[in-house]
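Now for subunit A:
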Amino acid sequence: MEPILDVQQLTMDFGGLRALDKVDLDVRQGEIVALIGPNGAGKTTFFNCITGIYNPTGGDVMISPPKNGAAQRINGLKPNRVTEKGLARTFQNIRLFQNMTVLENVMIGCHCRMKAGILGAVLRGISTRREEEAVVQKSYSILKKIGLDKHVNDFAKNLPYGAQRRLEIARAMATEPFMLLLDEPAAGMNPHETQELDELILRIRESEGISILLIEHDMKLVMSLSDRIFVMDYGKKIAQGTPAAISKNSDVIKAYLGEEIDA
Partner candidate 1 sequence: ADTIKLGVAGPHSGDLASYGIPTIKAAELVVKEINAKGGVLGKQVELLVEDDVCKPEVATNTATKLVSEGVHVVLGHICSGATKAALGIYKDSSIPVMSPSATNPALTQSGDYPNFFRTIASDDAQARLEVDFALDVLKLKKIAVLHDKGDYGKGLAEFAKAFLEKDARAEVVFYEGITPGAVDYSAVVQKIKRSKAEAVIFGGYHPEASKIVSQMRKKRMDTVFISDDGVKDDTFIKVAQKYAEGVYATGPMDVSKNSMAIAANEAHQKTYAADPGAFYLNAYAAAIALLNAIEQAGSTDYAAVTNALRTKDVETPLGKIRFDDRGDAIGVGFSMYQVKDGAYVELK
Partner candidate 2 sequence: MGSLSPATMRIEKQTSMIANELKKSFQVCIWFMFLTFPIMVIRVNTVENIIEWRWANLFFVGIGSFVLSAVWRFLIRRKERGSQETVADGVDRVTLSQRLLADRRFTIPALITVGVGAVAFPFVFSIYQTNIMITALIYVLLGLGLNIVVGVAGLLDLGYAAFYCVGAYSYALLNYHFGLGFWTVLGIGAGLAALFGIILGFPVLRLRGDYLAIVTLGFGEIIRLIMENWNEFSFGPSGIANIPRPGFFGVDMNIEQATIYIYFLMIILSLFTIFVVNRLQNSRIGRAWIALREDEVACQAMGIDKRKTKLMAFALGATWAGFAGVVFAAKTTFINPASFTLWESINILCVVVLGGMGSIVGVIVGAFILILLPEYLRFLSEYRILAFGAILVVMMVFRPGGIVETVRRTYQYKETEHDVPHGRPAAQ
């Protein structure tokens, strides 16, 4: 099967520091792929380069959205263009719109799939009104799926940490992506909550057909969720493979895991 995300030789320099060094990575339709590695390995930087936050120094980022399959190069695009093309992300340090309600946060996610312009907003014709209603409804049902329907009208800043992480996912889903990039979604969650997250991610893939690329340090979650795992260290890819293979890979154990773990 053709990869829907194909990253080749991605390189990123910060001054003298090479944070990414010719990294290759690919994700196929419907896959859950994990990106792991020690702290400072360059995982978040990798996300930033793919989503247009940074402009990579070198390499290619290609996507082939499943709906209109033509492959296209997306490095150098503005973040909003990347999102329009169907890649949505969450942030390692939560970045919600703190002073907006939970529902509004998700509605912002819908922004790029809406059409109403200034005139539409002022005149509020039938189509605009329909669109607004539809967006409210869509946002609500996403929240319900994610289990935040109790909090629709709360301010994002007043949510507990775990709920904020889930809201980030909800917001990203609202952009109707074909692929979600999750940066440490389980950080700050207790094992019980992590378990719920595990189920949630599986459900997103199953019911929406969204592929997932995730960064995570919780090995239990990574091992149980992912189809394939990529491992980075010092900006380089040091291994890739199935969970079972990775958990036994001696390089990975040495650099990252510290011991063999059960996949």
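As a selection rule, all candidates are chains of the complex that A comes from, given by their letters.
By our rule, a residue touches a chain if its C-beta (ideal position, glycine included) is under 8 Å from a C-beta of that chain, and two chains touch if they have at least 3 such contacts; residues count from 1.
Predicted, not measured: the structure shown is a model, and the values here were computed from it.
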{"item": "Subunit A: touching candidate in this complex (1 or 2)", "value": "2"}
{"item": "Residue ranges of subunit A in contact with candidate 2 within the complex", "value": "51-53, 78-80, 83-84, 88-89, 91, 95-101, 103-104, 107-109, 111-114, 116-118, 120-122, 124, 128, 131-132, 135-137, 139-141, 144-148, 150, 152-153, 155, 163, 171-172, 175, 196, 199-200, 202-203, 206-207"}
